[in-house]
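A single protein chain has been omitted from the complex, and every remaining protein chain is retained in its original position.
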């Protein structure tokens, strides 16, 4: 650990929550250098939906390396890339009647978002992008302007322009349809809210605290966009790739977004990859107008192609939903059992958690969980949500074991609180 | 190829220059699906300095995968990351007396640049960043504001703010020290050039057309920064990692930059990775204030660690310089032999090329080269430079063969021009 | 009229509504070159609260000119300026316990607003300014960013940054307290609404359509500002100087704004003048840091000093309120009499009018009024409000005559509508 403290920047963060050196991982489990085992309810912040080192995904990769397959190809054509495009088209897009073209930005979520908003702006000739309270879209300047978190915004060190904030579903309580404000500003020539190029939305805000947009709200948002010819971008970087139970998180609401941003689990393996889906009429960059050295990460293409197989039929969806139900049940029970938690179960699919009403307590629960061998992180602007996000492939035994540790950690944290001690030794 | 045409975005670019599907690669050679062999004078735009699939780098990676090594770790501690930090500290930083801390941004060059300018702004409380004509720093909004290329800037679809352009070395001819203007504006309270947070500079502009900053100019730039307490950022993403003959491109000039951006070949394998080096007093992000899902690409750490071995002594540097001399000689001869080229040899190290004075001709030379089995790209705002950028590890036989194809391609393109035909069938 | 059509820019506007050449004016009346008389319910858009050419104000001006009094003095000291400052301090500020200092910006409302937001930004080190839907704050770039009107915003020809829009009182219907959203965003670290430098508000939106902020809403707004140390700016340019019945429009709500912007009627004569009032701790410009050639318009100081006499006791306030009551009664009756108007009486003091529910009808009423010898303008984003804004000094006979013309014009416009003709010959 000293190496990190001495030589790595202070910006390092998860290492502070999980203070050990990890050495290997498989499925839903990791082991540190001391051989200690951890259950993973964190899943690389959503980048490891298919678990760690899944054989069916990694073996083809080893074969590929052994054959001296192309590693890096920018946007040249390679066999591995062709296979991915073909698979994605056949397994994901075609069955969903999605006519979208594939744009490969740099292999990070923020790059997918940057490419999306650039396209929205050049396609419409308009500048402003509507984004929502508690949104998270990335850390590069264009994406950061769209991101809600105050601390992260301060990191820009300069004024962030071009974004226009609107309240997310539920932001003003259950009885207020927050889209009334947005809708009204668009009808009103004096609102001062310029007609935007695009709206960017997460259907379920991961970093923002597991806030779920209702189907009705999402559909009204889409209708508003259609009426005013505003481009609808769904940032499905964390909630997509099956995390909420369907490949895209917007499937239950029946949305038809103009642009979709994917990253995190799209590579199937944890390798860096991102993908922007565009309706054909928005395919308006000139050749090379948005580029980047690592758009052609062929190892990611190889593993991504393997991961697509999970989506060939609906068995995987069913299994996710079954696990999700188990998690919901468990969390509801936990909240009911511990009124001092002031907990509310939030999220959907395998992206659930508990909004904890006591300041600092969510973090303490995660600290206890780590001591007990479970990796979990908090989310929300004040780290007030305990987030349960196991790999989608987790076996029942692992899920149950993890949930049981969570229950213990919760009890322990509450116990400490009662006895006046807050920090885990 | 149809798959790409039908389903991939129009933004795809290199695929148009190299219209074949590549299947495998080794060292300085690639093969397409038809088994055709190509010599690589492109090197992944500088991401493949150590060649394709070098055994000494890839075998440890396969071992790592076989051991179920961690793939993805955000900024958690892993054994693979620790080994890289230790190696980088011992082999690169310590021998050069560089006290810099390592910040791992998202695994792309633009992310390294974005992290650098954010830090410069929060550290100084100032907003503007000085950048240079024909600079290339990336495609996300913060980096794009610093980038010179008009077409790429238009891709933003909105006003790009926060950058202040200055003329690069040589921009106004040999007799004008372009820093006079910058220096004067800083001394003059009425200049309208606000004291900037930082200067960002490439010592050798790769995308901008192989423009070399002289040692004297770089040293004066550093002195100006010191005098006015401006942070000096070297973007060494393309010119670093040995490309110009030393690990950092600024070593011959003896610069001591406050921040260094690395990416491209830092992973040693073509896998996505980026690294921002900060002087300790600039290590001012809060934990998590700049984050990103793929900061912990452990496969890249594994291969990067292996690649560091090339720098344990100066044998590698010597070999690069020997090859560079060979390239220079060959290019000079080529230019001399073909006055209609109106060619000027440009660049240094293994990042050289010919600025071609005839519009469109550089591209035609590269097209001919491709037909003859050599991958080369152009650079410069008008694609006017033929760029010779082989893997640093290329064997003499490969280098000579490539240079000989270049000579043939040049003659062929000139011949076509004389006979009035421009496009390669 | 030809001279204007041939040589003046298309941007000319009121000349289209009032297509005649005016030659002289007195009190509440104007005469055109043909000697036609007009009653003034427009009052120079609020710049002529004391009527045209009031003897008690203009005679001292003629004396001043005859004595070769200083005309133009930048921010040098003059006798005329001293007299104004003294009078303003004694008659306006001291009795209201206002400790504010006087800053004289350029002699336009927009300049007062620009000075206010500059001060708010340098005083707080923060950038964003909260402004409201349907706000109007001026046409220079800083003020325009705060202004709501879409057409006027488009006039900028570039992205307008630095403003953050919030819904004005009543924007979302009677049952929604629109400040809930603003308040929530400030408490929420993930809201994406950065802590602003200032809030700028009109207590009664003149250009925006006579929208009245309630006392409760204004007081809550002030409380929010205090809690979060946000500077509260009241733009009292149109609603101030007695227009709503008290010198400052915020007096009934008991607000204590940090900065107040005044212009329009502050000079008492229609001569250009503006004034920014600052709490002493916000007096943070360096000498000369905000300047402008016409800050020292001494003719305006002379007439402004005379106008202050109206405020030495409360007789003037009483008379305004009596007239306002008469206007209200008359408008309510008019609305009740003509259900097809779909009218709602809006505003307060002598800044009232009718929000007309039929598209285009408000403008037609004003056209008819002009033909009948009454000057009135519309306001609102869609020119949907008929605005009654006579000089505050109007005699009863003039007020009644004007209101009677308004009644006729309304009937005439409705009659035309019924008969299918819309445009006045």
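Just so it is clear, A, B and C label the chains in written order, and each chain counts residues from 1 on its own.
The rule we apply is simple: a residue touches a chain if its C-beta (ideal position, glycine included) is under 8 Å from a C-beta of that chain, and two chains touch if they have at least 3 such contacts.
Since this is a predicted model, take the numbers as computed values, not measurements.
*Asks:* Determine which one of B:34, B:189 or B:419 touches the chain that has been left out.
*Replies:* B:189
*Asks:* Considering the complete complex, identify which of C:102, C:358, C:372 or C:411 is in touch with the unshown chain.
*Replies:* Here the residue in touch with the unshown chain is C:102.
*Asks:* Tell me which residue among C:1, C:397 or C:421 touches the hidden chain in the full complex.
*Replies:* C:1
*Asks:* State which residues belonging to chain C touch the missing partner chain.
*Replies:* Its contact residues with the unshown chain are 1, 3-4, 7-16, 18-26, 30, 33, 44-48, 52-53, 58, 61-62, 65-79, 81-82, 85-86, 89, 101-104, 106-111, 114, 117-123, 125, 127, 138-143, 145, 151-152, 154-159, 161-162, 197, 237, 263-264, 269-272, 276, 278, 283-294, 297, 299.
*Asks:* Spell out, residue by residue, where the missing chain touches chain A.
*Replies:* These residues of chain A touch the chain that is not shown: 158-159.
*Asks:* Under the stated touch rule, tell me which residues of chain B contact the chain that is not displayed.
*Replies:* Contact residues on chain B toward the absent chain are 127-128, 131-135, 146-151, 153, 159-165, 167, 171-172, 176, 180-181, 184-185, 188-195, 208-209, 380-382.
Convention: only the chains that are shown with their structure count from here on.
*Asks:* Counting only C-alpha atoms to place each centre, which chain is farthest from chain C?
*Replies:* B
*Asks:* Using mean C-alpha positions as chain centres, tell me how far chain A is from chain C in Å, no decimals.
*Replies:* Between these chains, centre-to-centre, one finds 49 Å.
*Asks:* If you average the CA atoms of chain B and of chain C, how many Å lie between those two points?
*Replies:* Going by mean C-alpha positions, chain B sits 58 Å from chain C.
*Asks:* Taking each chain's centre as the mean of its CA atoms, how far is chain A from chain B in angstrom?
*Replies:* 31
*Asks:* Where in chain C do residues touch at least two different other chains?
*Replies:* 159
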